[in-house]
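Note sheet for the following structure.
For this depiction, one protein chain was excluded, whereas all remaining protein chains were kept in their positions.
As written, the chain order gives the labels A and B, with residue 1 at the start of each chain.
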Amino acid sequence: MTVTVEERFAIHDLYAEYAAAIDEFRLHDWLELFDEECSYRIVPRENFAAGLPLALVLCESKDMVRDRVVALLEANEFAIHTDRHLVSGIRFRGRTGDVVRVDADFAVFQSNSEGEGSVFAFGQYIDEVVLAGGRARFRSRVAVMDNSCVPHAISTPI
Amino acid sequence: MTVTVEERFAIHDLYAEYAAAIDEFRLHDWLELFDEECSYRIVPRENFAAGLPLALVLCESKDMVRDRVVALLEANEFAIHTDRHLVSGIRFRGRTGDVVRVDADFAVFQSNSEGEGSVFAFGQYIDEVVLAGGRARFRSRVAVMDNSCVPHAISTPI
Partner (left out) sequence: MTVTVEERFAIHDLYAEYAAAIDEFRLHDWLELFDEECSYRIVPRENFAAGLPLALVLCESKDMVRDRVVALLEANEFAIHTDRHLVSGIRFRGRTGDVVRVDADFAVFQSNSEGEGSVFAFGQYIDEVVLAGGRARFRSRVAVMDNSCVPHAISTPI
């Protein structure tokens, strides 16, 4: 399994832009990081490990991701926190044509309206990335949350 | 906007060395990561978002950064914590000649003299990096803190 230098950078840039788009609340930009054919899920680690289908968030098409963006932008009037994603350990697991299996690790910190911060979530991304025309997009992203017992509801994407 | 492979690595190395210089308390080395013409600021996220000028730390020249190093080294007799920076999501935002606009995300963990650790700060770097002679230096660095309500005073740089 091989990725070229350019492909490796395109994938790293995708991961960096994904985090920034959420943390800067540019959700339309976030949407455009997904391929036309895509899925997005947030799954508790124990469910993922057991092969159980239950997801905290489940979008099985780009239209479902788009609906989520619309809902989040409407809910934003009541936004009471901001997110900060840290991502490391990007690793290449396999390749089928232009689709690369990629894993990575994430931690999300949140700050509330009082400026108080804490660790919100951490876990693993399990992804399929499509490479086309020098760009990388998510065919599928599964965010597996280690700490499924989160202190409050998940609203913004992970 | 394009950075070459070598420039990308030079920028990554700059970010890694910046974190290490602070965490290893090599503050003279930290100073030399700034260009002769430079600025350094730590700004709360809400102020930054609102365009307000208030900064927690403000150095508008390299001499002001140098003064800060001297003050920190004198205060070090009373140092009661150590820092650990994690940085990810380095992304290239634009370029004008040899100056590249770069963003990244950071989290700083601190340990006190009892060996107890906690998350101290997290947020976003908003930078201008000068590339010259195969090296990268900060023309300007703004550390935007998401958690402006920090548990204790900021002393070492972020």
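Definition applied: a residue touches a chain if its C-beta (ideal position, glycine included) is under 8 Å from a C-beta of that chain, and two chains touch if they have at least 3 such contacts.
As the structure is a computational prediction, the values presented were derived from the model and not from experiment.
Peer 1: Which of these touches the unseen chain: A:27, A:121, A:143 or A:158?
Peer 2: Of these options, the touching residue for the absent chain is A:121.
Peer 1: Could you please point out the chain A residues that touch the chain left off the display?
Peer 2: Those residues of chain A that touch the unshown chain are 5, 8, 44-46, 86, 88-92, 103, 105-107, 119, 121-124, 146-149.
Peer 1: Would you write out the residues of chain B that touch the absent chain, in ascending order?
Peer 2: That gives, for chain B, the contact residues 5, 9, 13, 15-17, 19-20, 23, 82, 84-88, 107, 109, 111, 114-119.
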